[in-house]
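Up next is chain A:
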Amino acid sequence: MKLLGLFNYWVFAVLLMIGLAALISRQNLVKKIMALAIFQSAVFLFFITMSKIENGTAPIIQAGVDNQVFSNPLPQVLILTAIVVGISTTALGLAIAVRLYEEYGTIEDNEILAMDRKP
Partner candidate 1 sequence: MTTLLIGIFLLSLLVITAIAIVRATDLFSAVMLSGIFSLLMALNFFLLDAADVALTEAAVGAGVATVLLLAGLRLTPSTEAKGRSLRALSIGIIAAVALLMIYASFGQPSLGDPLAPAQQHVAPWYIEKTPELVDIPNIVTAVLASFRGYDTLGEVFVVLTAGIGVMFLLGGGRGKPFSRLDSKVEEGLSRHLIPKVMARLLVPFILLFALFVQFHGEYSPGGGFQAGAIFVAGIILFSLVRGERLTLAVIPPRVLLWMSAGGALLYGSVGLAGIAMGGNFLEYSVLADDPVLGQHIGIIVIELGVGLTVTGVLLSIFHAFAARD
Partner candidate 2 sequence: MGAQTLPVILLLPLLGAVAIALSGRWPNVREAISLLTAVTLAVLVFSWFPDVSAGARPAVTLSEPLPGLSLALSLEPLGMMFACIASFLWIINTIYSIGYMRGNREKHQTRFYVCFALAIAAAMGIALADNLFTLFLFYEILTLSTYPLVAHKGDAKTIASARVYLGILIGTSIGLLLPAIIWTYVATGTTTFTLGGIIQGNVPGPAVGLLLGLFVFGIGKAALMPVHRWLPAAMVAPTPVSALLHAVAVVKAGVFCVTKVIIYIFGVDFLFSQPSAQWLQYVAAFTIISASVVALYQTNLKRMLAYSTIAQLSYVIMATIILKPLAEIGAAVHIAAHAFGKITLFFAAGAIYTAAHKTELWQLAGIGRRMPITMGAFTIGALSMIGVPPTGGFVSKWFILAGAFQAENYLAIFTIIASTALNAMYFLPIIYFAWLAPDAPDVDMAHGEAPPAILLALGVTAALTIGFFFFNQPLLDLESQLVQSLPL
């Protein structure tokens, strides 16, 4: 039971590393942006996991029901913000990728680098 209770954290670690590995190994800029999204999603999972309380419910007070156990609202708030930050980064990254394609004619990182090296 204890081990199963840690499963979420392991998935967090694995997702984080999948994202990181893809960031390093993939050359395609759009793919990099997707990898970045996976990388950030892993963190969302991490925070939301720690907000859960056994037998709890979503932290919304219902009139007339007493003695409810609420899951922790704070990490949820933080992640709401973090999701927004994530999508903003994605949007900006994509815009830069589009501009890169217009300038270089490719969105493969290694090809761009090769063109940069040429004077």
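The candidates were selected such that all candidates are chains of the complex that A comes from, given by their letters.
Here, contacts are C-beta pairs under 8 Å (C-beta built on N, C-alpha and C of every residue); 3 or more make two chains touch, one makes a residue touch a chain; residues count from 1.
This is a predicted model, so every value here is computed, not measured.
Enquirer: Could you sort through 1 or 2 and say which touches chain A in this complex?
Expert: Candidate touching the shown chain: 1.
Enquirer: For the complex, give me every residue of chain A touching candidate 1.
Expert: 1-2, 4-22, 24-31, 33-35, 37-38, 41, 44-45, 48-63, 69-81, 83-92, 94-99, 101-102, 106-108, 110-111
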